[in-house]
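Note that one protein chain of the assembly has been removed; the remaining protein chains are unaltered in position.
== subunit A ==
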Amino acid sequence: MTNANRSKWEYESESDLIQDFKKTFANPSNLDPAAEHLFESMFQEAVEGVAFQMHFESKHPEVFSTTNQSFDDTKKHSSSSHNDYGASSNKFLNCKCLNCEKTVSANKFASHLENCMGLGRNSSRIASRKKTTNNSYYDPDDPYDNDAESNDANWTAKEKTKKKTIKSQSSQKKSKTYM
């Protein structure tokens, strides 16, 4: 391809591209080959995507452990050191948590990270418990202490006081009935 032809493919602006497009497709015979070409390029990308994923799986079978479960158990037992792609699978993948810098196995990494970063179900309770052990003083009657976590953390203290008040009230009632 000559330099003159190369420069034809580079448009200076969007409007140049749009003009060339309209000019080209004013001829309806150009529609079929263009559509075929587009389909072919998209199909090629789809194939490359699948091939790349399968190639990666073959190199790192421990990351995709669910896929290995679909193969026969007899094959696994007969060649335990090799997976069905023929590659060695003796390595076990460990990941380092970026938050707490602990080494965790890949299978449990997601759940560990969830709890570590405070996004898990129990992580907020664990965090508030840690806070109460660090904070020695807490006043439940303080009206300005509207922190939800601290309130949540000290539900045990509140409930105990509530129980005490209920008990005292119930004992008073009982004494009244016998009067």
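Just so we're on the same page, contacts are C-beta pairs under 8 Å (C-beta built on N, C-alpha and C of every residue); 3 or more make two chains touch, one makes a residue touch a chain; residues count from 1.
Keep this in mind: contacts and distances are computed from a predicted model.
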- Message: Since a chain is absent, check the UniProt entry for it and pick the matching name: "Catalytic subunit of the NatB N-terminal acetyltransferase", "Autophagy-related protein 101", "Enhancer of yellow 2 transcription factor" or "Trafficking protein particle complex subunit".
- Response: "Enhancer of yellow 2 transcription factor"
- Item | Selected from A:54, A:100 or A:119 as touching the chain missing from the view | A:54
- Task: List the residues of subunit A that touch the chain left out of this view.
- Result: 8-9, 11, 14, 17-18, 20-22, 24-27, 30-39, 41-52, 54-55, 58-59, 84-87
